[in-house]
Each structure stands twice: as C-alpha cells, then as structure tokens.
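Showing chain A:
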Amino acid sequence: MTTAPILKIEDLRTYFYSRSKQAFIRSVDGVSLEIAKGETLGVVGESGSGKSVTALSILGLISVGPGVISGKIGFHSDRIQKDLLQDLGDFVKLTTRAGKVMEVTKDVVGWERNTERVMSKVRGKEIAMTFQNPKSSLNPFTSVGKQITEAIRLHTAMKIEREAKERALTWLDRVKIDSPRLRFDNYPYGLSGGMCQRAMIAVALASEPSLLIADEPTTGLDATIQSKIVDLLVELKSELGITTMLISHDISIISRLSESVAVMYGGTVFEYGPAKHILSAGFESKHPYTSALLASIPSAQNIREKGYLPAIEGDVLDTINIPEGCRFYSRCNQVTEKIREKCARQEPDLRQIESGHKVRCWLYFD
Partner candidate 1 sequence: MKKYYQISGQISEFSDLPFWKKADVVDLVYVGYGLLIVALVVVSYILGSVNLLPRDPQDIDLQLIMAPPGTAGRLLGTDFMGRDILSRLIVGIQAYFLPGLLAILIALCFGTGFGVLVGYRSEKFDTGITYFTNLVDSFPRLVLILLVIAAFKPDIYYIMLVVGLTNVPVVASLVKGKIQFLKQKNFIEADIALGLPTRIIIFRHILWHHCRSLLIIQATLGMAEAILIETSLSYLGFGVQEPTPSWGNMVQSGANYFMQGKFWPSTAPALAILFTILAFHLLGDGLNNILEDKRST
Partner candidate 2 sequence: MKRILVVLLLIVATIVAASMTAAAGRKKDNKPDGGSLSYGEYGRPATLDPITSNEMISLRITELIFNGLVGINEKQEIVPELAERWDCSADGRTYTFFLRKDVTWHPREGEEPKPFTAEDVVFTYKIMMHPKTITPLKVRYEFISAVEKLDDYAVKFTLKRPILNALAKFSFKVIPKHGPRNPLYLSRDDPFVQNPIGTGPYILKNITAEREIILNANDNYFKGRPHIDKLIAKPFADQNIMTQGLMFNAIDMIVLVNPRDLPEIQGDKRFILQPYNALSYSFFGYNVRNPLLADKRVRKAFTHAVNRQEMLDSFFNGQGTIISGPFAPGSWAYNLDVQPLSFDPEKARALLQEAGFSRGVDGFMQKDGKRLAFSLKVPIEKESEAVKRVVLAFKNYLKNIGADINVEFKEWQSWKEDVFFEHDFDIIFAIWVFDDSADISSLFHSGEIGAWKNNFGGYSNPEVDGLINESKLTLDHEKRRTINRKLHVILAEENPYTFLWTLTNYAAYHKKVRRVAIHPYKFFSYADDWFMEEKDQK
C-alpha cells in the first residue's frame, strides 16, 4: 500500500550551537524520510540520535538557534500541500568547508515569524504531537478537559463550548480514562503518568489531525502501563487508521505498531524500510547497527542463540565531532578489510538495496 507520501523529509539539517565549545551540535544532519498515508512510521535509535529533534523540526518548534538550517519537508494532506520549510533559504546563509557546514548566518526572528505564518494552519490541525514526560507537558493551570476542549474548538467544526465538551468526554472515554466526567475537571497534578499520557493523546487526536507524531509515548512509564499505552495506540490505529510517526528507542513497541521503520544514528537515517524486513531477526541484509540494536533486545531467541545479551560496544556518537567516514565506523563490528578504507574516509549515502528498503552502509554496494 504505497500512495503519495503525506510527509516527505529531504536532507533536513537541524543544528544547535555550543557557545562554550564554539561548535555546532549537529543533532539532525541530513535526514530524509517518508511517511505514506495511513501507515505508521517507527523511528528508532539510541537517545541523542536526533529522533525527537527531527519531530520538533517538522512542527517548527525548535526555538534555540540556529535550529533548522536546510532541507525540505513536503507535507501533502487532502487539505494542504506545502513545504513546511518554504523559503528557508531566504533566512539562512551557509558556508561549508569540505562538505561540512562551518558557518551559519540566520535571521532567527524573521524565520520564527515565517514559521508561525506557515505552521498556523498546520500545527494541531494537520499535525498533532504528543511529547515525552506527559506530566510536565500538560498545562498544570488548566483542567485536562479544558485542554482537550480547546483543541477541539480550535481545529474542528465544533465551536460551541458544550458540544466540544461532550466531544472531549468521548475522547477521554476513547483513550480509556475511567469515569471521564470526573476526570474532566482534574488538573494534571492529580493524574498518574499513564493517565497524563492518555490525556495528551486525547488532546492530540481530538483535533482530528492527518498526522500524529508520538514522541516516546511510553518512556518514563512503568512496564505494565507501557504495554497498556501500546495497546491503546494499537487500538486507536485500527479504529482511526491515522497516519502516525512513532518515535521510540524501544524496538518492541516499534515492531508492534509500525509498517515501516527508520533507524537513526548520529543525526542521520541508517536504514529505512518496511518493518517486516528490518525488524525480523531472521532477515539477512541489514545495517550492522540495526542488527546490533536487535541483538541487544532482551528476547528469548537472542538468549538461546548467544547465551548472553551483546551490547553495542563504544559510546553513542557525539554529534559535535562528526567523523568524515561512516558515523558508525568506530563501533562497527562487520567492517571487512575490503571496505575499511571507504568506511574510514567517506560517508556512504542512503541507497536502495531493494524495493522500499534503503541502507547507509558500504557493505551492500561497492
């Protein structure tokens, strides 16, 4: 089922700047992704691999400079078709050396204004987002119910308070919050973490967006709640068939929910393709990083085969010093003498190795 992608990210770069080191933190460094209508894209990767930043960049929520500096984010819903980063070039000047961005001049204020203008029709209405640590992400000064109602009145046809409230109640009910009428007037501090997550999902979905970005929906919740939340997501997915970008470092969740998967590392996508290919342990051709990742999941199979849980050696790549070659080179355990040179010198690009399956590794092309 491949239709025109609802979201098409091309070569997105979102940098931050460390004043103390006088260096760029290349959190997102050339990410390209696609999300097809109706499908769920799982974005997986260790923390610091730039998953969340990518998500925030999509919604234009990066407020510290320089922020987004290049790329395209094509958005195609039934209502809106536009590049969410339109005329970014007018605001940013880049100076590169050896393919590395060394200097950024950006009219931050102007760009912010521009973003507000571009996103005004998009945020909430088209793309909704849920964040990690839900407790602090809900406004502590207004009741949960009100926050849902607000979303409804902002983005749906229902402008009348009462209707909206009714609708909000149904949403509370849908996200499995028991006795919605009571909870409606509760303030976030009164709710448990799980509850808050559900509430936030309700807030996000209430505005009936065409794309939902769920950023680490389960982190910070204890195991039982986690699975419950995942169940909820699965159920909602089947009910609403809403397009979702699911961000998590937890492969098990990704594998349960998503059709296609993007594996991110050090600010780029290493592997992108259908979930069934990438995440099934048996499948052969895949990026060393992915396999390492899979190997490190506590699953019965792994234990049986190896008798221990292999961890990925080395540290997570620090995005200040991006090596010239493959970003994973220093930690890669499948480098062959044949390609070692390339791996060290030159960064591979994301190539199609078969229909809908792209990998960024020298192993698969020469």
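A quick word on the picks: all candidates are chains of the complex that A comes from, given by their letters.
Operating definition for what follows: a residue touches a chain if its C-beta (ideal position, glycine included) is under 8 Å from a C-beta of that chain, and two chains touch if they have at least 3 such contacts; residues count from 1.
Fair warning: this is a prediction, and the values are worked out from it, not measured in the lab.
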| item | value |
| --- | --- |
| For chain A, as assembled in this complex, the candidate in touch from 1 or 2 | 1 |
| Contact footprint of candidate 1 on chain A as seen in their complex | 15, 17, 19-24, 64-66, 95, 97-98, 100, 102-108, 320-321 |
